[in-house]
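In this view, the complex is presented without one of its protein chains, the others remaining in place.
== subunit A ==
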Amino acid sequence: MKRTLTALTLALGLSAAASAQAQTTVTFWTWYLSPKFDDYIKTTIAAFEKANPDIKVNWADKQDSMVQDFISSVNLGNAPDVVNLNIDETQKAAQNGFLRAASDLTSAATLKATFYPQSLANFTSGGKVYAYPWYGWLNEGVLLYNPDLFKKAGLTRAPRTTSELIADAKIVKDKTGAYAWVPALKDPNTASFLGYFYAEGLPIYAADGKAAFNTPAHAALLSQFVDLYKGGYVPEDAVRREAFQLATELYGQNRVAMIIGGPQALTRIKDTNPNLYASTVVTSAPLGKANVQTGGSMALVVPTASKNPAAAAKLAAYFTNNANQLAFAKVVSVVPTTLGAQTSTQFKTSSTDPVAKATALVGASGRYINPGYKAPGNSDDLYKNFNDNIEAALLGKKTAQQALTDAVTYWNANMKK
């Protein structure tokens, strides 16, 4: 009898242990993906749970309070296990010790075999990869233009270089009254103008890591944008609002001739102005002298405070694998960050539909995704100072050279390693 009881207790204990293992719950936070992409996320989670019966995924979509919610959850001891952050936030979180290195959870060989080297570099801080790169976008991925405004301006083709774009800005405005495009002069919470330096092959940092974006060449480039701003060739709201949002809004009203960016703008134009959408021409975007793209990417990270890092790493790796990124790119025009995407046939289809055409142009270009600069330590303060100086130059309070020198001085005095 005693032996039977012992066996029973042991069996119950083992089954409890097994069921406890089955109950490993991974909390997964995405950023601005619900409700539009609920189907994709839920389907992928269901497939992951089927492949990993010992892991249950508890999904929540966060929006503008994502970072604050993340910090609060760490404070309250219930941090999520997998979090969706962009390049800049990942760098900031990693610099401050909020993240576990992905390269400590998944072998470097696996990461290298899965993602583009540049995608991994985007999320590398202090020699460690801190994220599983997810979907991305290219800032200069495609150029969309309004053929009527082009015709009115007398332009026969889209600009192919930044210099041509600047020249066209004047022609379009003078002849049509509409703006040619909306440059990312001072996008909130980042230092978007640094991207123009990168595109022109001008360095952001010196070899010793110090800020170095104040050479005469940098100042000359900024001066060209200052001239455009002062001449009324770019919307004045561009110093106050996010350029891509503003461009998309004004394009739909026939007040901007071109949008430079990803296919995602087309989805909005399709909703707000179907006629313009139908006539929109999609082509390659102009590039700067360095002939490089800038762009951004989302990633999945595992917080230091995660209680289930192994299971979290599994989920992050699953969501960001080649098959799932390609599946996501079928739902929405994102650029996958996986090596396998560049040979995928899904980006080789030809179509006259603007979204399909744009997707085909950029879909396999994930290897070019590069913001052009690494977030410096203490970046919130540094970005604010940089943007204040860019604004001072645009509004004529400082010369371009003085603004950049002031920003460099501030950066080098306040940058945390």
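As a convention for this text, contacts are C-beta pairs under 8 Å (C-beta built on N, C-alpha and C of every residue); 3 or more make two chains touch, one makes a residue touch a chain; residues count from 1.
One rule holds for everything that comes next: contacts and distances are computed from a predicted model.
Enquirer: Going by UniProt, what is the name of the one chain that was not included in the view, given "FAD-linked oxidase", "3-methyl-2-oxobutanoate dehydrogenase (2-methylpropanoyl-transferring)", "Lactose ABC transporter permease" or "Peptidase M75"?
Expert: From the listed options "FAD-linked oxidase", "3-methyl-2-oxobutanoate dehydrogenase (2-methylpropanoyl-transferring)", "Lactose ABC transporter permease" or "Peptidase M75", the omitted chain resolves to "Lactose ABC transporter permease".
Enquirer: Looking at the full complex, which residue from A:Asp54, A:Asp271 or A:Asp380 touches the chain that isn't shown here?
Expert: Of all options in A:Asp54, A:Asp271 or A:Asp380, contact with the hidden chain holds for A:Asp380.
Enquirer: Using the touch definition from the top, which of A:Ala47, A:Ile171, A:Ala217 or A:Val239 touches the missing chain?
Expert: In the full complex, the listed residue that touches the missing chain is A:Val239.
Enquirer: Determine which one of A:Glu89, A:Glu140, A:Asp168 or A:Glu200 touches the chain that has been left out.
Expert: Hidden-chain contact among the options goes to A:Glu89.
Enquirer: Would you mind spotting which of A:Pro35, A:Pro53 or A:Gly97 touches the chain that isn't drawn?
Expert: Spelled out, the listed residue whose C-beta touches the missing chain is A:Gly97.
Enquirer: For subunit A, enumerate the residues touching the unshown chain of the complex.
Expert: 67-68, 71, 74-75, 89, 92-93, 95-98, 188-189, 236-237, 239-240, 304, 378-381, 384, 388, 391-392, 395, 397
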